[in-house]
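I'd like to ask some things about the structure below.
Here the complex is missing a single protein chain, while all its other protein chains stay put.
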Amino acid sequence: MKNSKKTTKKATNKSSDYISAKDARRIAKENRRITDEFEKIKNRKNVPESEYTTEMKNSNNLLEVENLHTYFFTDIGVVKSVSGVTFNVPKGKTVGIVGESGCGKSVTSLSIMQLVQRPQGQIVDGEIRFDFDKAIYDIVKIPTEKMQDIRGNEIAMIFQEPMTSLNPVFRIGLQINEVIELHNPEMSKEDVKSRTLEMIKMVGIPDVEKIYKMYPHELSGGMRQRIVIAMALSCDPKLIIADEPTTALDVTIQAQIMDLLRNLKDRINSSIMLITHDLGVIAEMADEVVVMYAGKVVEKGTAHEIFHNPSHPYTIGLMASRPGIGDKKSGKLFSIPGSVPNPVDMPNYCYFRDRCDRAIDACNGEYPPQIFLSDTHMVTCYRYLKDKGEQND
Amino acid sequence: MKKLLVLLLILTLAVSIVGCAPKEEKVEEAVAPVETPEVVEEPVNLTPLVVGYAAFSEKFSPFFSSTAYDADVSSLTQESLLTTDRTGGIIYNAIDGEKGIYNGVEYFYSGMADVKVDYDEASDITTYNMKIRDDVRFSDGEYADADDIIFSYYVLSDPTYTGSSTLYSYDIIGMTNYRMNNSMAEELVISPDELAAELENPGEESISIIESFVADILISEVDWVKSLYGADTWANDYVEMHPEAKDLFAFFYNIDDDYDSYAVEDEATVIEDILAQYGSDWKTLSANYGGTESYFQPDIEAAVGESLLQAKLASSEGVEVPNIEGIKKLSQTEVEVKVRGFEAPAVYTIAGIDIAPMHYYGDESLYDYDKDMFGFQREDLSIVESKTTKPMGAGPYEFIKYQDKIVYFEANEYYYKGEPKTKYLQLKETTDGEMIAGVGIGEIDIANPSGSVAKFEELKTYNTNLEVVGDVITANSVDNLGYGYIGINATNVNVDGNPDSEESKNLRKGFATVYSVYRDVAIDSYYGDAAMVINYPISNTSWAAPQKADEDYEVAYSKDIDGNQIFTSSMVADEKYDAALEAAKGYFKAAGYTYDETSGMFTAAPEGAFLEYEIIVPGSGEGDHPAFAILADTREALTKIGITLNINDPSDTNVLWNSLDSNVHLMWTAAWGSTIDPDMYQVYHSSNGKGKGGTDSNSYNIADPELDRLIIEARQSTDQAFRKVAYKQALDIILDWAVEVPTYQRQNLVIFSTERVDMDTVTPNITTYWGWMNDIELLEMN
Partner (left out) sequence: MRKYIIKRIAISVVLLFFVSMIIYIIMRSIPTSYVETQARMLSQMPGAKSYADWLAQLNTTYGMDKGILEGFMQWASNAIHGDFGDSWQFNVPVVEKFQSVIWDSFKLGSIAFILQIFIAIPLGILAARKQYSRSDYTITVLALLGISLPAFFFATILKLIFSAWLGWLPLYGKVGRYYELLSGFDQFFDIAIHFILPILTLTIVGVGGLMRYTRTNMLEVLNSDYIRTARAKGLSEKRVVNYHAFRNTLIPIVTILGGTLPGLFAGALITETLFQIPGIGYTGYLAMVSGDIPFTMFYMVFMAFLTLLGTLIADILYAVVDPRVRVS
């Protein structure tokens, strides 16, 4: 059934991109005020540790993200990239975050690393609790200097674009040495170098000495991504966040990198947070899956649950969009019609309602609440409200 | 902050780079700067006197300086044989000294040489006798004597001399022989018969001379023809008829009826063809170019005559000439120069030389008067030229060096008038606009800025009393030696081809009258206090200039056709303009212009004249010229009566000079720099009109026999009173011809720092001929 295009609450005749001068000034003033407040808090020196020490709700979890709100204060208004995201990363497990472009998964990971571009971007609300063994901190409140100790050391990140992730003017060896030196100042130069070489070997690069001396532009995309992975692993981080590590690579390399990651996963004891829009990767790697849409978590559960029992219409649509060999004979690829709502002007009802082919009357109400289909399986959809555990067609 | 520290460190580093840079070239005559002077009674003031000057071209030579500023540098180190007073008059007995009255005050003048001028009518020879003191010393201690004078004369007379002195152009006995190195040179002349005969049947040499002359003229004519295109000129119709320059050129100059330039594609070929047509036929060319067959006669005669003379000389029995007969050394302190004929202004050039040290500018080993050796290899002035940048002489100051745009001088301890009181003197290059500020702030102590309304205002602001003479700056206004004028070319602005007819004069007077009436307002707005309007074509500084107090002094062009005064004293400006326009109408009518009563405009011009004339004004294309306002107002006024004045303001002044050179100009504005003597021969004598074989300086092409007579008479007289009367008459004739409208006389500023210069020691009553540098040995700092 085709959806009718319903207008958003604030109907305007002009295109929604137009902001009048008065509005622009008002927005700018508001933004300034809010961000100044946040900045003031952030720029304090000598924040007492008690402010950011906290407790984990479940001691098996390495990372607990609760009700995270990350907003960007832009010239056309407030963009709510992440509005109320909650999930956990248990120790030693791999969590996959799935969603389409713009759903907020990257911003979530950046929030965890406190890498969101300030002053426009701010973590407005929520907690990110991390278990550092010696302490448990709430990352949202940690001062920047402390965070710099954590980054690369306890939490490491692998980015999407291997071609541009390495500094083009420094040699590979130097770039890996740097992160080891930074977090292990007591190590001697030779030790650092040997550790680097060890890491390079670990990621499956044969000619270790030669690569050590090379520049990034002399390596292929796949090699660079391996180096980035080596860099991320070099300090034995507790959590590795991999933000679409294979999206920019071609399929064969993709497979290699995924193999690498899988092997590493077995050998090290880090948790991995794997962000991707590729369900195949999730299927291979993830223990748990979180499905995000328009800045919110619409469904989460174990990989098994998500793949065999996708509940949210969006998740169902995602599964259906996977091209399969010998699937249906229709020839046309399935795609979910419509597009993500305007991030500045989020409506008050289910974000997916206008694109959903299974919408019911209840969907015209407010945003659906969280419904637990099992201990581990959560979905936010009215279809499951009355009959918990039952499915509807 | 660390950054600030770094910056400071860098500055220190930078400053040290400045110091450690490669040293400037060593100066040959480096003088130890801190030289304690020998036993002197009063303590010598070591504060250098700094004078602001315009940029130098480093030609600091008494022989070769080309700009006035370079000449000033040289003159500080030199002493001249001729002494002049505040009016430009000559002090003949300078060794003993003479008194002179100026402006009611009596002054005492002295110099280093006595000059005697004796004209013997019977032999028609003028003898100039120069006798110098025996205690004149150069700044290196050597004594100056007649040998140095002889040396200087011979340098100036040398055939390879390229400097600005024109000593050699005077008819000194034996000068031509010496320069041509042929004892027959002066006697040998080509008689008119010989010349005529040669022209009738020209030999090979003559033919090629004539042919190349013809070719040069024709080729320059091609350029002239091309210049008619794209410009709005009298030749517009012709330009339309012949769209291509080559054809218009052929139209003007073709003498072969069967020749069709249109058939020939290539311009170069057309030129070649036309050239071939003429060959050596200069007479036809004369006719086509200037209207008469004899137009180029003087040029041809001069060129052919020259070559004949050379030939004659070569084949003559003349021997080599080792010396100049008319220049003789009479004793170690006396020199005599004999000249044929008498001209009043000649003494300024002949006796007005600097006594340059022969042992410095020449080679002492090459000097032996009796053996005809004069201190240098004849026709080789390289020793003299090599000293161009470092002058030395008997003047009050010694040249030390020219460095960093400053000329450094030190007092000449051997100066015959006594060592100058101010030991150190510097001439510092300064832009004209900053001279006043420089004196006010303290960079410089004396300067000569150009005069203008703004400058006067500026300098007043420095003085507490807000006047031109105050506690910070003392300013003197001095008349400039020269004046501005509007010129009208009689050859091209006339009626029926007769430049001297009454009609032609009236035509020109018509224009002149309107120009004249607008002078006051234009000059006042452009110059303000810095210039004044003059009414006679002569610089106001000259003793020959009519003064307002004189009985017969008249405002230029203030009479109408009947001789009545146009203006009354009660008229306001606008009334004057109208009255002038009316008078102009009268003149045009008398010139033969057809006047239409109803429209109030002229509708037709008589034969040879036009309703439209062009005037060239060198205003850099922007109207930046003091006379520009005059022209603009005149144009507006004349349009009312149907006469069109086209103002041509080219951005390249060479347009003006080229027009003057080729005698195509109609009217123009320019300024004369005058000489100290009011002699008018160069500029107003008919023989110096364009193309007449003379100086070509008579751009007005005025040719009045009475005027010529007056000029020659005045030139040959020593009686100043007589000359003054003669010149007044001459000026009236020039005004009657209406070929020149004298416009303005500028004032130059000489400013002193009252704070630093002891004004009591500055020479009083500075005039055009008596600058502040006179008596500089007396000038003291505070």
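Order as written gives the chain letters A and B; numbering starts at 1 within each chain.
As a convention for this text, a residue touches a chain if its C-beta (ideal position, glycine included) is under 8 Å from a C-beta of that chain, and two chains touch if they have at least 3 such contacts.
Everything numeric here is computed off the predicted structure, so don't read it as measured data.
Colleague: What are the shown chains that the omitted chain is in contact with?
Modeller: Computed over the complete complex, the missing chain touches A, B.
Colleague: Tell me which of A:77, A:104, A:121 or A:152 is the one touching the absent chain.
Modeller: A:152
Colleague: Which one touches the absent chain: B:46, B:264, B:532 or B:712?
Modeller: B:46
Colleague: Which candidate, B:169, B:498, B:565 or B:765, sits in contact with the chain we can't see?
Modeller: Answering carefully, the residue with contact to the hidden chain is B:169.
Colleague: Of the residues in subunit B, which ones touch the absent chain?
Modeller: On the subunit B side, contact with the omitted chain comes from 3, 6-7, 10-11, 13-15, 17-19, 21-22, 24-25, 33-34, 46-48, 50, 57-59, 66, 162, 164, 166, 169-170, 388-389, 404-406, 408, 424, 426, 428-431, 434, 437-438, 441-443, 652, 654, 657, 661, 675, 682, 695-697.
Colleague: Spell out the interface residues on subunit A facing the chain that's missing from view.
Modeller: 113, 115, 144-145, 147-153, 156-157, 159, 161, 164-170, 178-179, 182-183, 215, 217, 228, 231
One rule holds in what follows: only the chains that are shown with their structure count from here on.
Colleague: Between subunit A and subunit B, what distance separates the C-alpha centroids? Give it in angstrom.
Modeller: Spacing between the chain centres: roughly 90 Å.
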